[in-house]
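One protein chain omitted, others in place.
A, B, C, D, E, F, G, H, I, J and K label the chains in the order they appear, each numbered from 1.
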Amino acid sequence: MSVVKSTLSDADLKTVGEALKGALVDLVDLALVAKQVHWNVVGPRFRSVHLQLDEVVDTARQHSDTVAERCSAIGVTPDGRAATVAAQSAMGPVPEGWIKDVDVVRTMVDGLGAVIGRMRERIEATDEPDPVSQDILIQLTADLEKHAWMFQAESA
Amino acid sequence: MSVVKSTLSDADLKTVGEALKGALVDLVDLALVAKQVHWNVVGPRFRSVHLQLDEVVDTARQHSDTVAERCSAIGVTPDGRAATVAAQSAMGPVPEGWIKDVDVVRTMVDGLGAVIGRMRERIEATDEPDPVSQDILIQLTADLEKHAWMFQAESA
Amino acid sequence: MSVVKSTLSDADLKTVGEALKGALVDLVDLALVAKQVHWNVVGPRFRSVHLQLDEVVDTARQHSDTVAERCSAIGVTPDGRAATVAAQSAMGPVPEGWIKDVDVVRTMVDGLGAVIGRMRERIEATDEPDPVSQDILIQLTADLEKHAWMFQAESA
Amino acid sequence: MSVVKSTLSDADLKTVGEALKGALVDLVDLALVAKQVHWNVVGPRFRSVHLQLDEVVDTARQHSDTVAERCSAIGVTPDGRAATVAAQSAMGPVPEGWIKDVDVVRTMVDGLGAVIGRMRERIEATDEPDPVSQDILIQLTADLEKHAWMFQAESA
Amino acid sequence: MSVVKSTLSDADLKTVGEALKGALVDLVDLALVAKQVHWNVVGPRFRSVHLQLDEVVDTARQHSDTVAERCSAIGVTPDGRAATVAAQSAMGPVPEGWIKDVDVVRTMVDGLGAVIGRMRERIEATDEPDPVSQDILIQLTADLEKHAWMFQAESA
Amino acid sequence: MSVVKSTLSDADLKTVGEALKGALVDLVDLALVAKQVHWNVVGPRFRSVHLQLDEVVDTARQHSDTVAERCSAIGVTPDGRAATVAAQSAMGPVPEGWIKDVDVVRTMVDGLGAVIGRMRERIEATDEPDPVSQDILIQLTADLEKHAWMFQAESA
Amino acid sequence: MSVVKSTLSDADLKTVGEALKGALVDLVDLALVAKQVHWNVVGPRFRSVHLQLDEVVDTARQHSDTVAERCSAIGVTPDGRAATVAAQSAMGPVPEGWIKDVDVVRTMVDGLGAVIGRMRERIEATDEPDPVSQDILIQLTADLEKHAWMFQAESA
Amino acid sequence: MSVVKSTLSDADLKTVGEALKGALVDLVDLALVAKQVHWNVVGPRFRSVHLQLDEVVDTARQHSDTVAERCSAIGVTPDGRAATVAAQSAMGPVPEGWIKDVDVVRTMVDGLGAVIGRMRERIEATDEPDPVSQDILIQLTADLEKHAWMFQAESA
Amino acid sequence: MSVVKSTLSDADLKTVGEALKGALVDLVDLALVAKQVHWNVVGPRFRSVHLQLDEVVDTARQHSDTVAERCSAIGVTPDGRAATVAAQSAMGPVPEGWIKDVDVVRTMVDGLGAVIGRMRERIEATDEPDPVSQDILIQLTADLEKHAWMFQAESA
Amino acid sequence: MSVVKSTLSDADLKTVGEALKGALVDLVDLALVAKQVHWNVVGPRFRSVHLQLDEVVDTARQHSDTVAERCSAIGVTPDGRAATVAAQSAMGPVPEGWIKDVDVVRTMVDGLGAVIGRMRERIEATDEPDPVSQDILIQLTADLEKHAWMFQAESA
Amino acid sequence: MSVVKSTLSDADLKTVGEALKGALVDLVDLALVAKQVHWNVVGPRFRSVHLQLDEVVDTARQHSDTVAERCSAIGVTPDGRAATVAAQSAMGPVPEGWIKDVDVVRTMVDGLGAVIGRMRERIEATDEPDPVSQDILIQLTADLEKHAWMFQAESA
Partner (left out) sequence: MSVVKSTLSDADLKTVGEALKGALVDLVDLALVAKQVHWNVVGPRFRSVHLQLDEVVDTARQHSDTVAERCSAIGVTPDGRAATVAAQSAMGPVPEGWIKDVDVVRTMVDGLGAVIGRMRERIEATDEPDPVSQDILIQLTADLEKHAWMFQAESA
């Protein structure tokens, strides 16, 4: 079923589609992981970290929606199902159960670092084929790098 | 690591914990599935269904947060990670790619039906051990049954 | 035409459906009566009673919508038409024309009393068959009893 | 009990009072009927029609309040009780139970048409005796005719 | 200094200008009188009357601004200075000092009655020469008559 | 294709339809012209005029929507396409390029004057056939005359 | 009729009462004068001055309400009737009819200057007898002096 | 003085009245204690704990109002006076003066634990006699247990 | 434990600290007493008095927070515990149970009078040692005296 | 008249100016066309399409303002007059009169497709000469492509 | 150029002008320093301190605007330029680069302490010459001392 007629060439569409679909998986998992540790964090910094994680969730949810709808807009079907996310996310595994606040901070520094690394590759990959999609990736990377700074700053 | 001292007996805690953890998984997946078809739906009813699905997402996200924090409040650690959700959800699998509006409606009728069935069992199971947790399950079931009616009404 | 597949057994559905349909009629009439005296009240307490009645109208309208949609959600068709309401309401008849503020207060005390009495029976009747519907009836009864206290307090 | 001293002559008061009291009955029933089908509508256009009907309810409720208080302001007692509405409304009878979306649209086209016809007569009747009441009738007729257009447009 | 070129004939302009300038004086004084008794009212109904008067003030201030700017818009200079208002207002004199709540209500019934009487004459006078100005007078009279009903209702 | 059944006679419909369609064209062009000079105005009063013009745009856009939907409501199809507007508008031509603030003010005084003149004819023409449409024209003329006063006042 | 038992001695009450009653008259007239020129101003700075004057009106109305209710609170009856204001205000007379923007600015500089001069005397007079009333006078003088600066700045 | 006619039997009324009056005392004191330590807390976590305590105050104040008005609604007079609260509260004594953040957290864990224990007994006691009052107690206990979890989580 | 280094001398600190701590106790009790009678008031003026008391509660709560944090800011530990309030408040005792509206008004007139008397002494005492604390006391006294006027006005 | 000193070279200015002026014309016409069919659409999907079109209008109006003011900011005079728009727009002609909902969807798919094609050329053309203008074109193209996807999705 | 005619004598003007100009410099620098450490803070308390500092910035910016406009209002020209601020501020120098959270807290305690000391001198200096300016200084000092308490509390 061919629904949306893309304004991109087939080759460009393949590159851009992969970049966006990869970004979607990373963002959906970022939201799930941030919620998971939002609920399970313990330790003296509980309240501060608990609130900070919900800001990460907001960022991840908003950008995941933008990225998925950008997929559709260029004619590529987005995939944000649990199994896909579990299989392909850049976020490392999070342990089950209570997790100390310092471990949460480290988890977020590492997870955000991995996701940002992949986003920077996607920015580069989409530069030629589609500046419109690239702009979306640039803006979300700015937000992710801001969150990453904050978690690093509090582990200094 | 024992963090939260439960006011429930061990047996009650086990029953209630299972009910809440199960509810969490179903609600997280309901949000993921609703978003997935929100992005991939096509057909003459696209806009109407697209908007309706976002209301399901809002419902599922709000209740999943309430349920997960209720887990923590009684001393049971919530688990909403992608892999757990992919493995244990009551929602059936959704196909990849574009999906016709009539198929979306049927998918939601079936998925909501399955989740509601399990929620009603959890309401019954928690009646004796913890009326506080039960009340949370009762209220979210009311919302889910309202969404289920609407999808059924539009497939009449 | 069978539209919504109920999760309740036939017997339970009959009990719960009757409770909800009865509640709907009482709430719709409560709103109509409260508006009627809101427009026709006279006397030194005019302004205070006039405003208080609009809060009753808001309560009655919100709960009547919730109750009617709960009917639909369990597969029972709600009936809030003028003739049905005129025939079945628990609210007693209100005289035509201007009505003194003290008479308005007495009318509301009596009318709310009658409706609350029937609501308490419905709470009891729905306890076993459907705790979800019962919860809706419990919450609206709390609001009605609060209004009833206020009208009683000002006739003390 | 003579409460409000009218600035209109007795003859004018009779004409204007009848026009406003008739308008009140039609508007209260319009709200009741629109709610009734808002709850009972089924079919592929369920969601769209369900939402559209609540806009009719808002319009009817706001104008019925304005009209009823205009009655009081000129010294005529408004009557919006269920029995009065059931007996005198211009809206035709609505069947009990589920109702298909196309039938809802037709019901609204017919009902609004009948109400608008009577409103236009009232506008004419009140022109000489009371331009203030007439202005209220003119403005609500504009809103009713807008709703009527929309239901007609979607049955085209 | 001729500033605004009127679209009305000289004769019509004279009629409409007088109507609007008269309405302005009455509305400015209505606001001043309502504030005066808002500050000086005493008695068991103090709070209710105190709040009700501020709604009269809001009505009077909004309409006085509309009427004054309508003057300017047709090329007639509005005059709302204290001395003009003191000399020409339809509102009768208010005594200095504390004033009992029942006296406030009577004062408002009388004052509003006098103003409304003059407004109805202005509506008639402007019908032919300028329906645009007339419409403004009709709408403010509706609001004044609503306030007048309420004060009468509470003295019943 | 006959969509909306008009409550007006054929002769009245023709008169009212012409009045509304003419008003629509003038209002759409008023918005386009006001935006054009909003962007191109220069001179010491730049900021004040720039802001004032956006208020004209808001007025024109809101009333054009009301007028167009009134057309549809009485069964006449509105026409607000660029070519129609370019051919039939009462607004005179605006020069290309930067335009001095004093010239903007004069342009608006002239343009509004022309549009208001035609609106007053339409108010007269619709008086008998349709007071509902007339009321819409009266209210928008009040707003246009208020804007016209302001531009005249600042060129005094 | 002695209503409010003052916490001030008779001598202090007389001093403070005079200060507050004088302030009330000046503030009510400031609002009336600012509105008068708000409606009648013409000239190239029309729009800027027109808007600025409404901010003066807001300031004057808010502080007049505070001052009048302070009168009542210490047991002195406030007097803001048109005739009192016309007789006792510090604001000089404003001419009837259109008024050039530069004349408006000068009128406001002079009027505010006169009022501020009297307010500073009242601040001094109330220092000993009632610091609570004095604080109200201090805060409104700060606002008046800010407005006075702005009108002076634009006449530089 | 018998004011409100209860719909409960005398025996039920006694049980429910005791439960509600006890809950009121605990909630009023919870608000007072949380404010006391909100003002006196010191230590590195000052800001986080200071803000967290105000959320406890909000919760306690809202529920205390609901519980007290529920007392009145069933015809039992609520008692939230300082002496009653000081004598009967479940919250332990709080020391005077500055209090370290870690001690605040422990104080809140203990105080909330004691209050929650009593609330759970009240939920059980009211189950049969009055499900409406029980529902209020269930909902406030959910909120208290959420706060209790958070303070425990940050002392882990 | 010395936490906050005061900028006041020891003698001034003692004077100011006593004034603020006394004000805190009075304000906390004012809120408790106003809530107590808000819940227990009966009589024809029930609704008006019930609402008026909640405005007193708002005033008292806001100022008690400001005063308590001012204590901390100058290095004096505030004390708003139930036992302290019960022992030291200027508010007289309030009887248990339903209380007639006229008695509520008298209770508030007396209670506010006593508190205001003590506040005026505190304003005088803090004038020299700390004008910053004095300004806070002045502003809250203005609000208390406004409430006191209103209760006196309605008992006139 | 040279008003704004551009920071671009003459050649770059010509390229960028043409791109922006072309974009302006397309966006203004997109708003006019979307409004035209918003008013004239008929068919079962009337309400859904009617609302969707107003979102297109919002998008087009906001971006047209940004683009026109960007023209001015680089020293090129924008041209959004009706005649210019009628002559140069990429949107194809729309027929007069009622238009079926399916035809509206096709019209929007085609019109948006044509505009997007030209926008992509403008993005490419402005890349070197002015990344600031390019960024504005990129962001509006993202929005247009999102709308285009939605209309395509509902014609699938 | 003499712009604003001061109501103060020359001697008073000199004293008050110096006080206000000094306050302005301190407040502008307080905002700059708070922003500087808001951006550069690191350590486990990063998030809490980062947010707290933005509240200091808000306080400082609002009061600096009030103080500067008060300067102008009395006829003294305010000076908040970077060089002036760098030369005259009471805030000590802040090091370049990352700064540990504990060092931030100490920096703020010291900086606020120095500024408050100077503000208290200004309050004393302005008491006689201008109570209006003094009131502004009193209110901002209350806010600064509240911030100072919080930073001290968290270094306890």
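What we mean here is this: contacts are C-beta pairs under 8 Å (C-beta built on N, C-alpha and C of every residue); 3 or more make two chains touch, one makes a residue touch a chain.
This structure is a prediction, so every number in the text was calculated from the model and none was measured.
Asks: Decide which residue listed in K:Val85, K:Val132 or K:Ala153 touches the omitted chain of the complex.
Replies: Final answer for the missing-chain contact: K:Val85.
Asks: Would you mind spotting which of G:Asp12, G:Asp110, G:Asp127 or G:Glu154 touches the chain that isn't drawn?
Replies: Of the listed residues, the one touching the omitted chain is G:Glu154.
Asks: May I ask which residue of G:Thr7, G:Gln36, G:Gln52 or G:Ser89 touches the chain that does not appear here?
Replies: Considering the complete complex, G:Gln52 is the one touching the chain left out.
Asks: Considering the entire assembly, which residues of chain J contact the chain that has been omitted?
Replies: 1, 3-5, 7, 69-70, 72-74, 131-132, 135-136
Asks: For chain G, which positions touch the chain that isn't shown here?
Replies: Listed in rising order, the touching residues are 45, 48-49, 51-52, 150, 153-156.
Asks: Tell me where the left-out chain touches chain F, residue by residue.
Replies: On the chain F side, contact with the omitted chain comes from 41-48, 50, 98, 100.
Keep in mind that, in the parts below, only the chains that are shown with their structure count from here on.
Asks: Count of steps on the shortest touching-chain route from chain C to chain K?
Replies: 2
Asks: Which pair in A-J, H-K or G-K has the same interface as A-H, with over half of the contact pairs matching by residue number?
Replies: It is H-K that repeats the A-H interface.
Asks: Centroid of chain B to centroid of chain H, CA atoms only: how many Å?
Replies: That gives a centre separation of 31 Å.
Asks: Note the residues in chain E that touch 2 or more other chains, in rising order.
Replies: 1, 3, 42, 45, 48, 69, 72, 98, 135, 153, 156
Asks: If we use the touch criterion from the header, which chain pairs count as touching?
Replies: Pairwise, the chains that meet the contact rule are A-B, A-H, A-J, A-K, B-C, B-D, B-H, B-J, C-D, C-E, C-H, C-I, D-E, D-F, D-J, E-F, E-G, E-I, F-G, F-J, G-I, G-K, H-I, H-K, I-K.
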